[in-house]
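Just below is one structure, and these are the notes that go with it.
Left out: one protein chain. Kept in place: all the others.
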Amino acid sequence: MSFVEYSDCIRDGDVAIVYLGHESMTPVKVKQGAQTQTRYGVIRHSTDLIGRRYGSKVTCSKGGWVYVLHPTPELWTVNLPHRTQILYTTDIATITMMLELKPGSVVCESGTGSGSLSHAILRTIAPTGHLHTVEFHQQRSEKVLEEFVEHRVDHLVTVRNQDVCKDGFGVSGVADAVFLDIPSPWEAIKHAKAAMKKHGGRVCSFSPCIEQVQKTCLALSDHGFEEINTLEVLLRVHDVRTISLPQPDFGPEPSAQIQPDSTVKPPQKHTSIAVKTTTPPREIPGHTGYLTFATKPRT
Amino acid sequence: MSFVEYSDCIRDGDVAIVYLGHESMTPVKVKQGAQTQTRYGVIRHSTDLIGRRYGSKVTCSKGGWVYVLHPTPELWTVNLPHRTQILYTTDIATITMMLELKPGSVVCESGTGSGSLSHAILRTIAPTGHLHTVEFHQQRSEKVLEEFVEHRVDHLVTVRNQDVCKDGFGVSGVADAVFLDIPSPWEAIKHAKAAMKKHGGRVCSFSPCIEQVQKTCLALSDHGFEEINTLEVLLRVHDVRTISLPQPDFGPEPSAQIQPDSTVKPPQKHTSIAVKTTTPPREIPGHTGYLTFATKPRT
Amino acid sequence: MADNVDDDSLYRIKEGDYVVMKRGDIFKAVQIQTKKKVIFEKQWFFLDNAVGQLYSTTFELASGGILQPRKPKDTESSTDTKGAGTDNRNIVDDGKSQKLTRDDIETLKEQGLKGQEIIQQLVDNSSTFKDKTEYSQEKYIKKKKKKYENVVTILKPSCRILALMYHGREPGKICHLRYDTLAQMLTLANIHASSKVLVFETCAGLVLGSVMERMGGYGSVIQMFPGGGPVRAGVESFGFPAHFHDMLHEFPICHLNALLAGTLDTAAKDSSADLKESDLAAEEKPEAEGQGGPEEQSMETNIGDGSHDPKKEEEEKRREAKAQEKKVKQEEKRKKLAAAASLLEGRNADGLVIASRFDPCPVLMALLKFLSPSRPFVVYSQYKECLVECYTKLREQGGTVNLKLTDSWLRHYQVLPNRTHPVLLMSGGGGYLLSGTTVAVELSKPAGSRKDEEPAPKRQKVTETEG
Partner (left out) sequence: MADNVDDDSLYRIKEGDYVVMKRGDIFKAVQIQTKKKVIFEKQWFFLDNAVGQLYSTTFELASGGILQPRKPKDTESSTDTKGAGTDNRNIVDDGKSQKLTRDDIETLKEQGLKGQEIIQQLVDNSSTFKDKTEYSQEKYIKKKKKKYENVVTILKPSCRILALMYHGREPGKICHLRYDTLAQMLTLANIHASSKVLVFETCAGLVLGSVMERMGGYGSVIQMFPGGGPVRAGVESFGFPAHFHDMLHEFPICHLNALLAGTLDTAAKDSSADLKESDLAAEEKPEAEGQGGPEEQSMETNIGDGSHDPKKEEEEKRREAKAQEKKVKQEEKRKKLAAAASLLEGRNADGLVIASRFDPCPVLMALLKFLSPSRPFVVYSQYKECLVECYTKLREQGGTVNLKLTDSWLRHYQVLPNRTHPVLLMSGGGGYLLSGTTVAVELSKPAGSRKDEEPAPKRQKVTETEG
């Protein structure tokens, strides 16, 4: 198992995702001899996990069963321990495409936060790219590095614990893309530019507030960035349902001779028809943040 | 005919809406002896319109036919001569409810513009309410008054040609609701407050840009308005269509004994199935403006 | 600004008034009754002290459930949160790991989220909650919530407030009709004074009340109702003046086929009593899936179980009295039915509004027949598929133009210096609308009225030729 390459079977030291049911999962560090409590009972790693194929159904001690899934950055995003606000898959997907990430890309990121985006970046730039990620908060930067090791992606990433607005990314002229998710992105634009390849590249800034966007766009423009474009992308989930639609009762149908031209078919009393439809969740995310993209031209 | 009361039949002097086909209509001033050219030929008012029932099918000189509709504020909104940017029905509906308009309401509005909202307000506050509408631009204020007369709603409205930011609405302590659609709404908040009833009421400001909204919210707060709430409402149209979905050809089906458990039904070659669905228009309005509502407390 | 007594008298809360209580953006409708305990947001109190006060007054809750008008200057100020840091994701202190800002929370309240839901939001958005290291922010918020918990504002009801209230508290009762969708309906149907409007709804009376508010007591509204009787709890909450109810008529849809066929007999002749008895009996049935139904039934069962012989006579008397009462009621109903039927028989209504849990297609097809040509109609459904069917039927049938199937997208904003952004949660959907305008039905078409039926043989011949 690694976050950048699939394995067929679960091995000692892997991180596996235990699927407990609809929208209920939990990550598990697989360890010979260890066991994990779930609502369906205990999972014994040595017998229930190690050597089994990813995707297998595992029966727990209480007789209930779970599926054990291979980790992916997307499963990690919905299961990781939150140490900060995190980026979710809808924004991550848009960022990945709009930054033109691919195997071999060199990327700078700040802040690292809980590593939600970092894992997705690493997946995309492996096996030949590199991620330079900067996190102001020492504890957090140590924790995320630990995770990178556990997830077997540490060879693809350098974690730096510094203030990106003051000290930049610690590299210059190497990045194809820069991503900013910090309170004052406009203060880091000059460092983003310095970190990027002479030939140019792409930059993205994520900000929840429009005032941050306004300042960032001005700074991007002042630093000669081009194709500045701000967008917002929201996910809409459609829950598939079959609903039962009661039919109205208009009373006894008059004989057909009176209204031969009626298009209304005789409604049967107290009947209902089934209709397959989708319904939205009652409440959905109305905002995550604005994504501002720009191109650094050749300098 | 009047914009605030239905009539059954078309009379001389009415304004009627000629429905030519899907999303194609045109307003016509009905006049004894006059005639109107359409793509289907001439409509002779004396014989084809006057005395006919609203909603009738009228055959034009070239043999084509049209429907003649009773005017409503909503039909007017999509058919009026644009002298300015106008408000559309989705925003108008939200404004009407959120300002708590009803028969008897006294409303102040600025600017009048092309009168799209004004007609909807008049419809709702008739027969006992009054609209005080202020338009900076003289020509426009004269034109809209002409229309109010033609539409038989002039007894419900006073048009003032002045600068609302400097001179206010020309009334004080009478309004239940105030609506602002001007470039600098924050400059008119004090006048809005002065125009409103002592007991209080509702105010709404429509602005396309967020900076206008920010300044307006600050001004509303500074003038003691409460329940300040900014929202955006967008209409989504769903075009009903039946689409033809080609079925894939997986080649000759192996005998049933080999895969009796397959859930895939044998696809018939080169066939397709019909599915009833809706599609969105390729492009839709992505923004009209932000609507900011607030309550004036008792003063 | 001296107090003007005449002016204010219009705005004073009176006993018996229907009012709406408000805290943050939680609303609850209630009637003012002295010495009656009300419960709002898990606190109980008496509204006695509200009587005589002005509408929109904010009260503080004192011990013993007593309301005390708050000093006008005591309104909450939001200046303390102005211009604070933009977000705290990269701040060193782990304690500030709550991603919801105070402003966000205030905005959640503005949206009508309940305190408990806000706490849930806080938990969901806390980066430390999972790690169980820190609850101080939450405690702070709970304190903040307390601040809201001891005040209540008494408002005069309105379509806006009641639509917000139902959507926030009991969306299931109004078929998840969102307030902005209701706003579209009232406008698309051109609801205004002095018109004749048909309403078919199972939205607790909210839609009917909103239509009545927009008509201001002028004109007539005919409520077409399914099942045992019209549901109007929502209409009461509007607190309309008595004369508003004069414009309200009702017609049970179980008589619709009879009305359309011309066989509905509403005259009060004894000779036809049998027929009408059965007709009216149909109305007595409780609504198929109504709230009242099951409760009523279980009560009857209890009475049955506990009956003794000595009480039989008394019971018989009661039954007779009941029967008499029933007769009077039925006579009233008969008159009402006759009045509504005569309003419908002209088939000249000015507008039609449908918003129900029933399949809208048969309802729309039946009720459209009662509209004049060139009049608007609007149908609400929680499900798009239902309206696609209506659309298709209408296109097949003719008689309507300007058909439009829509929904609306609604988002609220937090507007604060340096922290302006859309509210983090929005409604998933507000339901769908189909709107259109009636036009005259072609006389030569088979879909025309009874008068101009073509001779049957001729029509058959045409069919044969085409086949």
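In order of appearance the chains are A, B and C, and numbering begins at 1 in each one.
What we mean here is this: contacts are C-beta pairs under 8 Å (C-beta built on N, C-alpha and C of every residue); 3 or more make two chains touch, one makes a residue touch a chain.
Predicted model only: the values in this text are computed from it and were never measured.
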Wait, the hidden chain, what does it touch out of the ones we have here?
A, B
Per the touch definition above, residue among B:7, B:24, B:37 or B:139 touching the missing chain:
B:139
Tell me which of A:41, A:200 or A:252 is the one touching the absent chain.
A:200
Touching the absent chain when the full complex is considered, from B:37, B:59 or B:247
B:247
What chain B residues would touch the chain not displayed?
81-85, 111, 113-114, 136-137, 139, 181-184, 207-212, 236-237, 243, 245-254, 258-261, 263-265, 267, 270, 272-273, 275-277, 279-289
Identify the residues of chain A touching the omitted chain, counting contacts across the whole complex.
4-6, 8, 19, 53-57, 67-70, 72-75, 89-90, 92-94, 96-98, 100, 102-104, 120, 123-124, 126-128, 198-200, 210, 213-214, 217-218, 221, 226-240, 276, 278, 290, 292, 297-299
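Operating definition for what follows: only the chains that are shown with their structure count from here on.
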Based on the touch definition given at the start, go ahead and assign the chain network to line, ring, star, complete or other.
line
Computed distance of Cα centres, chain C from chain B, in Å:
24
When you check chain C against every other chain, which residues touch at least two of them?
384, 411-412, 417, 420
Which chain B residues reach two or more other chains?
210
